[in-house]
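Working notes, structure below.
Only one protein chain is missing from this complex, and each of the others stays in its spot.
By letter and in written order, the chains are A, B and C; residue numbering begins at 1 in each of them.
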Amino acid sequence: MTRVMNVAMIGGGFMGKAHAMAYASMPMFFWPAPAIPHRKIVVDVTDAAAEAARERFGFEEASSDWRAVVERPDIDVVDICTPNNVHAEIAIAAAKAGKHIICEKPLARTIEEARAMAQAVREAGVIHMVAFNYRRTPAVALAKRYIEEGRVGRILNFRGTYLQDWSADPDGPLSWRFQKRIAGSGTTGDIATHVVDLAHYLVGPIAEVNSMVHTYVKTRPIQQGGVDKLGASEKSATAERGEVDVDDEVISMLRFENGAVGSLEASRNAWGRNNFITFEIHGTEGSIHFNYERRDELQVMFRNDPADARGFRTIYTGPAHPYGEGLWPIPALGIGYSETKIVECRDFFAAIAQNKLPSPNFEDGLRTEYVADALLRSGETGHWERVEGAAGTERQWTRAQA
Amino acid sequence: MTRVMNVAMIGGGFMGKAHAMAYASMPMFFWPAPAIPHRKIVVDVTDAAAEAARERFGFEEASSDWRAVVERPDIDVVDICTPNNVHAEIAIAAAKAGKHIICEKPLARTIEEARAMAQAVREAGVIHMVAFNYRRTPAVALAKRYIEEGRVGRILNFRGTYLQDWSADPDGPLSWRFQKRIAGSGTTGDIATHVVDLAHYLVGPIAEVNSMVHTYVKTRPIQQGGVDKLGASEKSATAERGEVDVDDEVISMLRFENGAVGSLEASRNAWGRNNFITFEIHGTEGSIHFNYERRDELQVMFRNDPADARGFRTIYTGPAHPYGEGLWPIPALGIGYSETKIVECRDFFAAIAQNKLPSPNFEDGLRTEYVADALLRSGETGHWERVEGAAGTERQWTRAQA
Amino acid sequence: MTRVMNVAMIGGGFMGKAHAMAYASMPMFFWPAPAIPHRKIVVDVTDAAAEAARERFGFEEASSDWRAVVERPDIDVVDICTPNNVHAEIAIAAAKAGKHIICEKPLARTIEEARAMAQAVREAGVIHMVAFNYRRTPAVALAKRYIEEGRVGRILNFRGTYLQDWSADPDGPLSWRFQKRIAGSGTTGDIATHVVDLAHYLVGPIAEVNSMVHTYVKTRPIQQGGVDKLGASEKSATAERGEVDVDDEVISMLRFENGAVGSLEASRNAWGRNNFITFEIHGTEGSIHFNYERRDELQVMFRNDPADARGFRTIYTGPAHPYGEGLWPIPALGIGYSETKIVECRDFFAAIAQNKLPSPNFEDGLRTEYVADALLRSGETGHWERVEGAAGTERQWTRAQA
Partner (left out) sequence: MTRVMNVAMIGGGFMGKAHAMAYASMPMFFWPAPAIPHRKIVVDVTDAAAEAARERFGFEEASSDWRAVVERPDIDVVDICTPNNVHAEIAIAAAKAGKHIICEKPLARTIEEARAMAQAVREAGVIHMVAFNYRRTPAVALAKRYIEEGRVGRILNFRGTYLQDWSADPDGPLSWRFQKRIAGSGTTGDIATHVVDLAHYLVGPIAEVNSMVHTYVKTRPIQQGGVDKLGASEKSATAERGEVDVDDEVISMLRFENGAVGSLEASRNAWGRNNFITFEIHGTEGSIHFNYERRDELQVMFRNDPADARGFRTIYTGPAHPYGEGLWPIPALGIGYSETKIVECRDFFAAIAQNKLPSPNFEDGLRTEYVADALLRSGETGHWERVEGAAGTERQWTRAQA
């Protein structure tokens, strides 16, 4: 009998929508499901907002008191979809109450917070996960498979980007994402961490970074109404402006523990790039390229192909690829944001069912925070900065040893 | 107060999955929702199958008796997700019972069936829709907007394709899709009708066709188990084989009532093409190109752009485009099959709420059947064949009159 | 000792430029060269034009009297770069004078002319070639190699396009290309024949066609000055206009002698398409796609690739591919129009050196004219029209027989 698990979702914004959809849909896709998530209760900042979220997202109950909710004995899972500033507090309380936790990314505003969160879940022995959903894209999981099976050889180089333009207009509102007090950091925490998570997943731990960090848009119109609508927000050239105290661009070189090197670029000022999460990996036996804007596809090149038929293959993911058994019956029917979140949901509940930590869990999220911290530090010092906890980097290896 | 409407879904396969996901998710995306679909009861061929579908897809009840279900007074909407052979019977019964109906495509196996279905819903005065979901892709709706606003001028030419390869292997199983008795036709009904629907939506009614229709794969292994799994099916080179009595390729020239011309190609033998629904439209003021495999994007070219900055634009759909208010807050987060079905669901319930027929409704579906019929006839005669009910084609117009 | 051969080039326009460049450059690329073309004499309509062409294109002499030139005993090769209306006359005279001939495409205005030209070269025993240069693109020759080696199996389907927009503006000048008296036909002869040549090269002889032929732009400003500048021409909305008596769009279905089928579309009204020569071929073992606008690349898919690594490969042509030994030392340095013409020149002189007819020769060109004629006939009758001289089409074969 598949177990029904009660979910308390804290936060009813854009991320709440995505998670609620996944709770409703996951068992339809992955069947038999590892568990049946039940939308038990949703929490928002006011009773009215919570009630609206309840109706919209199909939860049984609503509340504006997350502290009470996370302690309710009938709750199995706490889902943190809030802005970054309350991640730590909620997660720690939920852990103490013995709840399994899925937390939106980035894990926290600071490494102190992240460290405390990791400690809390460790002590509580609950299952925990950070919602870096992009690695759940089937094409990304396929890249992982190729790498693990050695099909592109030893990795020399990783180049990742995350470019957006929804906030390139200096007249877009000063939402919480532009305020250090709430967000912790800007581009670094919000989107560069996705690239770091992909790098950790595909290549391994980052040991050192050397970065540039900038803030081009230094003021923005003060936001009317509290809801963060990203690219759908109203622009205003006349409203009173407040200070942006977080970064909007980070560029970095990377050294991995295993000797691979690479680079990372994340920007909110990249006109024409929407959700341009890309990576390119050069290995000794081939290369891989991915662009989330065309997320049904993975590009892969194998050097051992015949000389006259060698080139990047465009693989559309489907039943023959990771998660294919649960998604759609042919490739290119379509992987959207929904599908990535459904896969994430499946892996989270599978972890609970198997009582085995998924990845990225809070420890992984903490390591990502260490990298984010090193990125910000290096942006100030202008030097290579070690990632906290990183093992020594392998000495540069050569192709002769490959 | 948003009305809750009880849905009876007939059929619990791949399409049932997609529809169930949409019922659960639609109000989360489009809020306030036009109605709240309630997954009341699901019907499948056996009690066991129905019960499994109920649990998996989150319905309240299960049944193997669709006749009883469609007459239940507590049912508002009947959703037909079955193979084509029972579309007519169910739809006519549902109409007679006064239910609103959404029916998977193609509407029916034959024009006789389709005609009877259209008549039944006409007489019953219910709301009806055919699930040609691809026109619900935001990029396709954006193409429609450009055309309606005259931004590409008068349309000269439409070229559409639907190419697949999940059944290109002659050792894939003889599912119902390869049996005329159940499916009515092969490629023509199953996928070419999608292109016809897009052509009707974007350009207008097709008046005449001149086609070639082929069957390359004439036998297939008899299917073990009844479930159609498309590309995820097992292949077998040794199993006993049965006859394929439907087409697997259709190529046609098109003449539209408004004087535009075009072509259509649909094939199940196109290795490397997965769900390759494309169209290209040449107008007097610009051109449009779409490829569903990259469905977040629309390509558009405006001739009036400056001479040194003229070229196809790649538009990623988002908040500024059709359905953008309900989907994701920035472009390229990702339109998958799920999102197209959620939009379809929204438009269906909006039609019910407004008591106004949506498109494509059964009349549109019937016209598409007339085109399918003309395609099959022309494939036999080798001549231009008129589409039943089509008005006279405009005499060829010239650019001087544009 | 490599032989030096004296070339008389008739016509000093855009095509003259391309050919002169090839004469100068071919031995630099393909060395040892099959022969050294010597730019002996260039002919244009006036002495002044000829002298200008001589200086510009590096010829030794100039003349305005092609009749005298083609009879000169020191001339080895006659190169016909004129508008279509004098192809036949010049070619027949050159053949009678025993000269080897390369003639720009299409071979002639009518099948009568083309037949007479083919007969003349046949009787004269000279080497002859039609300058359908696009099949000399290395990526196209690679497609040919794949097909000949059976790597995509038996061909089911060929879909070819040639779309342009340089004349989509109705205010572009009425150059000779829009006048039947000079050009013979419009889009059909000028660009559709390129697609026909590619189809013949890659698939085999076309047996039957069923087409639509249109003229959308029925008048154009009468041209000032005689030079055809294609897209670089001045537009005028006020100049006096003359009639366009040739087609600007042709769409056709195709049946090949070997049982393959296909389609063809050529248009001068396709905004945003510049030199959009594409083909897609579906075979029993794979598929091929080519787009001349990205001519360094060939897309190929092999069905026998591993299930999780199957997709179109993007092959950049280079040393490992046809003509690679003579072109550039790595792929993607760049194949331009120049390179296609240099390859064409090489193959023509290699044919002379080996005294072996190249392809496409005048017989091939005549067959292409037969197809063009059938296209125009079918455009009038609305029926399938047989291509003159075509053998019977194989009965439709099936995959079971493949």
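Going forward, a contact is a pair of C-beta atoms (placed from the backbone, for glycine too) under 8 Å apart; a residue touches a chain by one contact, two chains touch by 3 or more.
Because the structure is a prediction, the values reported are computed rather than measured.
Checked against the hidden chain, the listed residues A:M212, A:A239, A:A309 or A:A350 yield one contact partner: A:M212. Of the options B:K96, B:R313 or B:R377, the residue whose C-beta touches the omitted chain is B:R313.
Set against the missing chain, the residues C:T161, C:T340 or C:S378 yield one that touches it, C:T340.
Subunit A residues in contact with the hidden partner, per the touch definition given at the top, are 152, 156-157, 159, 163, 165, 168-170, 210-212, 214-219, 249, 251-253, 255, 261-263, 265, 267, 269-273, 280, 282-283, 285-287, 289, 301, 303, 310-312, 382-384, 396-400. Against the chain not displayed here, subunit C makes contact via residues 2, 14, 17, 20-21, 24-25, 27-29, 31, 33, 55-58, 164, 166, 229-232, 274-276, 292-296, 316, 318-319, 324-325, 328-340, 342.
Looking at subunit B, the residues touching the absent chain are 142, 145-146, 151, 297, 300, 302, 305, 307-316, 320-321.
Just so we're on the same page, only the chains that are shown with their structure count from here on.
Averaged C-alpha coordinates put the centre of subunit A at 34 Å from the centre of subunit B.
Centre-to-centre separation between subunit B and subunit C, using Cα means, comes to 40 Å. For subunit C, residues that reach two or more other chains under the stated contact definition are 310-312.
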